[in-house]
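Beneath this line is the structure, given in structure tokens, with notes to follow.
The complex appears here minus one protein chain, its other protein chains still in place.
Each chain carries a letter (A and B) given by its place in the written order, and its residues are counted from 1.
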Amino acid sequence: MNIAVLVKWVPEPQGTPTLGPDHLLVREGADGALDPGDEYGLERALQLVERDGGEVTVVSMGPEVAVAAVQRGLAMGADRGVLVTDDTVRGADTLVTARVLAAAIRPIGADLVVAAVESTDGYTGTLPVTVAELLGLPSVTFATSLDIVDGSHVRAERQTAAGAEVVSSPLPALVTVTTGVAEPRYPSLKGVMAAKSKPLDRPSLADLGLAADDVRPSQTVASVEAAPLKAGGRVIEAGPETAAEIADLLAEARVI
Amino acid sequence: MWIWADVSPEGVASSALELLTKARAIGKDVGAVALGPGASGAVDQLGEHGAARVYTSDDQRFAEPTSRVAAHTLGALVAEHSTGVVLFPSSYRGRDVAGRLQAITGSTLMANAVDLPSIDRARAEILGGTTIVEVDLAGPAPHLVLMRPRSFEPEAVGGTADVVPVDVVEPPGGAAVVQVLERTEAASDGPTLEGAKVVLAGGRGLGGPDGFRLLQELGDAIGDTAIGASRAAVDAGWVPYAMQIGQTGSTVKPEVYIAAGISGALQHAVGMKGSRRIVAITKDREAPILQLADVGVVGDLFQVLPALTEEVRRRTGR
Partner (left out) sequence: MAVALAWRRASPRIATLRAARPDDPERGGPITERAARELVEVVGQRKLFQRLMPGMMHAAIFWGFVVLLPTIAEAAVAVVDRGAHLPLIGDSTWFAWLVDLFAVAVLAGVIIAISIRKVQRPDRFRGSHLEEADRILLMITAIVISLLLWQATRIALGLTDAEGPVSGWIAGFLDGASTGALEAAERVLVWAHLLLVLAFLVYLPGSKHLHIVTAAPNVWLRKSGPGGRLEPLRIDLEASEEDLRLGAAVATDLTRKQTLDLFSCTECGRCQDVCPAWATGKPLSPKLLVMDLRDHVAGTAGPVGEVELQPLVPNAVTDEVVWDCVTCGACVRECPVDIEHVDTIVDLRRNLVMAESRFPSEAGALLRGVEGPGENPWGQPASARMDWADGLDVRVLAPGDAAPDVLFWVGCAGAFDERAREATRSTVRLLQAAGVDVAVLGQRESCTGDPARRMGHEFLFQTLAERNVSTLNDAGVTTIVASCAHCFNTLANEYPDYGGTYEVVHHSEFLARLVREGGLHPSRDSVAVTYHDACYLGRHNGNYDSPRDVLRATTDEIAEMPRNRERSFCCGAGGARFWMEEGGDARINDTRYAEAASTGADVVATACPFCLVMLDDASGAAGQGPEVADVATLLARSALRDG
């Protein structure tokens, strides 16, 4: 069972990311970490490989600091890492990123590609299925559980607008997972040390067969402004008058 | 300009009507793409809301979870009829189709948009809703734009649409079929989260599924209320995902939104900050939601909620 997991390095997951003067997200130099959302899918992939045998490869695209995300994946137990880091793709939009990631995944020959539903900083939520289409794979998104059956099919429970459904897809396939899919392990120090000797490839765009035209972004940020703040709120301590105050607000809004 | 309409045997999603309203404001010749069971039943409504043309097929294959066939069919349509922009809702289906279409057509895709000033420019909220950017869209047509829900109010303008039947287009080499083995519908009577006048949402502070009963009682007392939840409560397994409000989950804009035991991290705030009035009850003085609320109450929700329920009952005689 060969599983590829898409991971992303995001700046300060708990803080608010900032835009630089070129209107792009500040990534280099900022403190960051492996996107917490990616750990769930990676954990599940590791569990499946521990059970059925096989290999997990973590794949990422980003500036040089993003190698920390790949290393964390290796420390958690992934077998190999791939990082595409090239100045040309700085400021890449989702199409460029998808092309790069698809090109990086193709040589792996993965049976299953796993990604988070969306990244914590960009949350477009469409990149994984774009990758799936470029690779010609079926996809299952918003999976809350993920299992491989008979080594040939993936079985997942997924969220839908109406509720939930259980689906089955033949492999190879791509699955995006929510946070409920597994409890990520904390890498042990032994894992961190072992990570250093695991293979970490750094293919160039040329290695991946991508030309300049393939990676030209088609979006530019024209302007940036702060969203209007909500004004006029007040914070009160709960007390005997609280129920009446809230009921007054409900009355004023004409819902009671 | 085209819009993607989410359709089902139950009807057409209100997102389609919102998108049509917006599309009409930009251009006169608006097309709607409705693929899947229930599409033909949606044509009238789509026409009433401004679609000049509806590209439609009721084929079962379009209901498949993987959306590959839908994306390729839409790709073929776009190649045949040409359009500058396709607007998508930020729904499960919308994201899947748009994401795949991007790979097929090589177009640019703008997500989390809240407005479209023109065909080549989108407006989006990023960084958890704290920043607004305007983005120029370039590259081959059509530009793909995913709109956040409830960005516009749907407006019926009358009119009928021409119906253009569509054939299923498979991807070259065929597409693997993703089968649905079983379906569970979240049972709900009463208004949906999107439709209710009042939304009561519970989070980690409720301590468990039982805490939601307090919200239910309050909801019954107020009336026209739906119950929602933060991701923390859903992840903990206390309530089904259908109740989740936030970045992943529903976006709601009720008249009044009452959050109990919710910290209000950005992921959740994005789904409810459009509410007209926000009340938050939490014992965490530091909770970000208190900054969002019109009235933030620091206290024990297990005391405040029943007291409030009682007060509402007293006033409404329920």
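FYI, a residue touches a chain if its C-beta (ideal position, glycine included) is under 8 Å from a C-beta of that chain, and two chains touch if they have at least 3 such contacts.
None of these values were measured; they are calculated from a predicted model.
Residue-wise, the contact with the chain that is not shown comes from B:Glu286, picked out of B:Asp167, B:Asp210 or B:Glu286. Shown as candidates are A:His23, A:Arg106, A:Arg185 or A:Lys198; the residue that touches the absent chain is A:Arg185. Remark: the residues of chain A touching the chain excluded from display are 11-16, 30-33, 183, 185-193, 196.
In this section, only the chains that are shown with their structure count from here on.
Between the CA-based centres of chain A and chain B the separation comes to 21 Å, rounded to the whole angstrom. Looking at the complex, you find that chain A touches chain B at residues 16-19, 23, 93-95, 98, 117-118, 121-134, 136-142, 144, 155, 158-170, 173, 178-180, 218-227, 230, 232-239, 242-247, 249-251, 253-256.
Those residues of chain B that touch chain A in the complex are listed here as 6, 13, 65-68, 71, 90-93, 95-96, 98-100, 102-104, 106-112, 121, 125-139, 146, 171, 173, 175-186, 197-198, 222-224, 231, 234-235, 237, 240-242, 247-248, 255-256, 258, 273, 276-279, 281, 290-300, 303-304, 307-308, 310-312, 315-316.
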